[in-house]
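All protein chains of the complex are present and in place, except for one that has been dropped.
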Amino acid sequence: MRPAAQSLFAAALIDPERPLPEGITAARGKAADRRFAVYRNTVTVTRIDALAAIFPAIERLVGQEAFRSLARLHLVEEPPASPVLFEYGAGFAALLERTEPLRPYPYLADVARLERAWLDAVHAEDALPLDPTALGAIPQERLNDVIFTAHPATRIVESRFAAVSIFSASRGHRPLDGIRPQEPEDGLVTRPGHTVEVRRLAPGAAPFLKALIRGETLAAAASHTLASHPGFALPAALSVLLEAGVFTACTLLPARME
Amino acid sequence: MRSTPCSPQTETPRFSCAPLPPRAGAGLKPGHVDQILADDRPVGFFEVHAENYMGAGGAPHRALTAIRERFPLSVHGVGLSIGSESGIDPTHLERLARVVERYEPAMVSEHLAWSSHETGYFNDLLPVPYTAETLDRVARHVSQVQERLKRRILIENPSTYVLFENSTMAETDFIREIAARSGCGLLLDINNVFVSATNHSFQPLQYLRRFPLELVEEIHLAGHAEDLDDEGEPLLIDAHDRPVAEAVWKLFEIVISQTGPLPTLIEWNNDVPDWPVLRRELSLADAILDRLGPASLLGSRHAAE
Partner (left out) sequence: MSNTTLISASALASAVAMALTGATVLASAGSALAATEKCYGVAMAGQNDCAAGPGTTCAGTSKVDYQGNAWKSVEAGTCTTMSLEGGRKGSLEPLERDMPA
């Protein structure tokens, strides 16, 4: 076998316009076209099916036919790099964003980001969420300097559209009536127990949680958020933080040297 | 090299060290786990695709841990691309090693096929030509995997739809030689034999006569779909989407009457039925193992373990 034989086989697999790779044959002098097509179909169909399993809400939103066309585009642009298929599809949201026929539906990309985040959370490392008493045990005068450790499942998707409501309705097979797509919604994805949860965050909560995830202190994150979102409700954001299991631990920055 | 998870030196194994019993087992499907755990009737073992458990944590691992605590487990890789011209992906091999360390399975197996290339992962088991050059490569890759996993693995015969003009060896000889060079065991997929035999116009029994049955440590059975080739003649597809075909059960009976009872997996990966339907297929396999195993030519080598 020539050294690059699998390259030719691979190229013919994903491009139906190409002729059969040289040296491919069948018994008793039969033709091999329909035979090779079994590999072609399996490669394309199962990889499209994999994307459909990752993005069921998108498939429902755009319809099966359009979804499979989009998935084919994605396969060409960004074929799966690894046999671990539940990690596939990171670039699918970006494809939706720049695909011309989808311009009237600009919320689709953020719904896809939520779906990808949801699956990340399903497979994330196990960790116990922060015990609220650990936060309660910190002396009041030191709360400024609290920093948090993010739970491995935590993901935040900020959207200029009603991505969380649309995601939730589509996954729940509910009609989308009553949803105002242009209402901004930030989504929080967590896995506090064994089940992935998706929450809609109040305005300001997403940048606040993202600042904490980046390692900012509680005081710095709260201050920055209040500066950019004057109506930000800190107690509610802290409640969500605890209830949703956004973090696993909180610690104090070492006391500053005066 | 050992093929079971526990050596005498292992101090406190987390799971039972028992080998796969010579009984029917099932491919584990997430939707079946609750029913399986509530089912009183015994199941010989479960088999999972390694790639589905390469995540860090979460529900898949919780379910598989519960299964592993109660049943022997076989880990079946589908993505190592052992036949690849570009070598074994070291990252993927490490991820497989982590799954094997985590679950201490009774068996680890992979395919005589390739599935990845520089352009990505194809999610299909693609064929290799049977040449001296491929043989060197595949045997080297199997040894590399066994060295990393520190255990023996089984290699499965493929189902194929095309042939290569440059093949110089019979598939059975090729497989026998891989085992001889690498020391691996074999997984005999009888549905694959039937599919390939139909597709390439040979007799399945002739294939089985030339196959090194003495190296077989596990059997796979599955259903296949029927299509047509360019000449309008049957082209079988290894679809795993329906019950095992009558002709494949017959071949299974013939194999078991020669080898004695072997761990036998029912694979059903597409259009997966409810657990009771899959359970019924297992009962059919168990009935054959009970009926024909004890009278086999090679004897009950596995029952003695």
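In order of appearance the chains are A and B, and numbering begins at 1 in each one.
Criterion: contacts are C-beta pairs under 8 Å (C-beta built on N, C-alpha and C of every residue); 3 or more make two chains touch, one makes a residue touch a chain.
None of the values given here were measured: they were computed from a predicted structure.
Residue-wise, the contact with the chain that is not shown comes from A:61, picked out of A:10, A:24, A:61 or A:209. The chain not shown here touches subunit B at positions 29-31, 33, 49, 51-52, 55, 58-60, 76, 78-79, 111, 123-125, 159, 161, 222, 225-227, 237-241, 267, 269-270.
In the full complex, subunit A makes contact with the omitted chain through residues 16, 37-42, 44-46, 48-51, 53-54, 56, 59-69, 72-73, 83, 85-86, 88, 101-108, 118-119, 122-123, 132, 135-136, 140-141, 143-145, 164, 168, 170-173, 175-177, 179-182, 194-202, 205, 216-220, 222-223, 226-227, 234-236, 238-244.
By definition in this document, only the chains that are shown with their structure count from here on.
One finds 33 Å separating the Cα centroids of subunit A and subunit B.
Contact residues on subunit A toward subunit B in their complex (touch as defined above): 1, 3-7, 9-11, 13-14, 23-28, 30-36, 38-39, 42-43, 46-47, 50, 79-86, 121-127, 152-153, 191, 194-195. Residue ranges of subunit B in contact with subunit A, taken from their complex: 51-52, 54-62, 78-81, 84-86, 91-92, 95, 114-124, 126, 129, 131, 133-134, 161-166, 199-202, 227-231, 233, 235, 237.
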